[in-house]
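These notes are about the structure you will find just below.
Yeah, one chain of the complex is gone here, protein chain that is, but the others are all in their spots.
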Amino acid sequence: MYVAVKGGETAILNSYRLLAEERRGDCSIPELTLTQIRQQMGLAVDRVMTEGSLYDPELAALAVKQARGDLIEAIFLLRAYRTTLPRLCYSLPIDTARMTLRRRISATFKDLPGGQILGPTYDYTQRLLDFSLAAGSSVVEPVPAATAKQEPVAAPRVVDLLNHEGLIEPEAPESGDPVPRDLTREPLTFPAERALRLQNLARGDEGFLLGMGYSTQRGYSHTHPFTGEIRLGEVAVEIVPEELGFAIEIGEITVTECQMVNQFAGSKTEPPRFTRGYGLTFGHCERKAMAMALVDRSLRAAELGETVSAPAQMPEFVLSHSDNVEASGFVQHLKLPHYVDFQSELELVRKMRARTPEHKAS
Amino acid sequence: MNTETDTPLLRVSGLTKRFGAHSACCDVGFEIFPGEVLCIVGESGSGKTTLLKCISAQLQPDHGSVEFDTRDQGLADIYRLSEPMRRMLARTDWGFVFQNPRDGLRAGVSAGANVAERLMAVGARHYANIRHEASGWMQKVELDARRIDDLPDTFSGGMQQRLQIARNLITRPRLVFMDEPTAGLDVSVQARLLDLLRGLAADLGLAAVIVTHDLAVARLLAQRMMVMRGGSVVESGLTDQVLDDPQHPYTQLLVSSVIQA
Partner (left out) sequence: MKPDDPGPTGYNFAYLDEQTKRMIRRALLKAVAIPGYQVPFGSREMPLPFGWGTGGIQVTAAVIGKNDVLKVIDQGSDDTTNAVNIRRFFARTAGIATTERTTDATIIQTRHRIPETPLAAGQIIVFQVPEPEPMRRLEAREAETRKMHALEEYGLIRVKLYEDITRHGHIATTYDYPVMVNDRMLMAPSPIPKFDNPKLDRNPALMLFGAGREKRIYAVPPYTKVRSLDFDDHPFEIQKWNQCCAQCGATDSFLDEVITDDRGGRMFVCSDSDYCRQRLAAGQRAPADQPDSAAASVQAAT
């Protein structure tokens, strides 16, 4: 006689044990420490912080460790943790003009005040596997002191330079400077204002945005982008406590900022000016910041009077599918039992097939 | 609805629409009465399409008013109605035939579903009856009713246009707007379509506003016509009079440049 299989709970508990084993791997091999992950897997940590919407390298490293290097899983862990954190106050907007620059490049000018600082980048490496890293005995030559320590140099933002001449659209807050809505507290609704779109893109999956940004370069609505500036460095985080009434610095964070200079637009009443795209990430997520800037500009198509024809210009399409925690959850939910609904479909298909000979006969 | 015979179905006054510094429509005014067909003729850039969009609630004008003789409020400015009311009008009392039938049809559902949609939107609930109505209307527009289950893109351009017309007429709108309904069709197909439209307008007592660059369309379909140029109406009157005895130099130019058959 048929007996319904029970034991779902036992199966789950056993799956936890198997997972713990896999996560740890061979116990004779030293366990990874969070410090090692932070130090030597910094870009993984940076991505998890950016898409997890939480600046805490230690927690991000823990998430990376717990997720065995699966960054989307790590992002999910960090987001779930973030939900439980109390909110103490809002900081002032960070001022990237006052960034301690470690890297600063511009493709729009050969030289500019503050100079081009290459910084730590893979850009000009040759992608040859370095087997000395495998041996574990690589020695890093310290950068000579003269070039390593730099006096802070005045490095005005490229877009500010263009702004002096009135060549680029001004970036002014809306009248009344309304408080931006918080995407982690309210659902996304359409039409979505730019502040909300930028939040969505900042949290969005790097791969998805990369593909979308790439599509704009290949003709699915071209925005003629130039990299106005990319900056990497530390910025101060400041709050204004009520009791004090003035700003105090509570710490600093590393961010990567990308400002794209795009297709100029004008109208009968306005002279032509360059337009902008903006990208910002925690840590050093340059590819993401650039892709974000491309997509940000592309999504402004309707506002700038351009014909909307490509997916990267459609806010509903881009913003509804950019979140990898949502996407991963829904794609993978197909693993859950669906046999009741499938039963209904089975019945329908059988019925339809049973009727087919009748149809043919009549 | 006003039953006085001197109430226009549509009254446009001082209609102006600008895009930046450019005036697409300048101070346009006219009236349409039940059963009348009006053609708005002009070359591209004349403002005729902008005018059509403004009077069919698709584009809000900067100045002026567009009043429609609604069933329960009489003559009312359509831009002062609530959006639900406007959308209801668009579904029932008005029809809009797009230049490209693909803009006015649902590509993914059958001809029958396309034709019957407005019926279902206003509450029709009996499948066989709905299908029967749709079938009847396909015949009225001279389509083979046996093709009721075929998808729109299996029909030719001219037939898709007929489908679009049927889809609009099934709720017996009182006023139909048409944007270059015969553009892009072969000459012989155009002629047959114009014949159909003329017959339908007469049989159903339809009022229509038709935008076209083709004087032949005006000649065949419209009792009255307006000539537009640079956003303004340069001449208007009975179609035959305007075409046989044009007063304005621009109209004269238009008329004389039409190749005589």
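A and B are the chain letters, set down in written order, and residue numbers restart from 1 in every chain.
The definition used in the following text is that a residue touches a chain if its C-beta (ideal position, glycine included) is under 8 Å from a C-beta of that chain, and two chains touch if they have at least 3 such contacts.
Note that the structure is a prediction, hence the values are computed from the model and not measured.
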Given B:Glu117, B:Asp179 or B:Glu235, the correct residue touching the omitted chain is B:Glu117
It is residues of subunit B that touch the chain not shown, namely 83-84, 87, 91, 106, 109-110, 112-113, 116-118, 120-121, 125-128, 130, 149
Residue list for subunit A contacting the dropped chain reads 1-2, 4, 6-9, 11-12, 76, 79-80, 82-84, 86, 184-191, 316, 320, 325-326, 328-333, 336-341, 343-348, 350-352, 354-355
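To be clear about the criterion, only the chains that are shown with their structure count from here on.
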Taking each chain's centre as the mean of its CA atoms, subunit A sits from subunit B at a distance in Å of 49
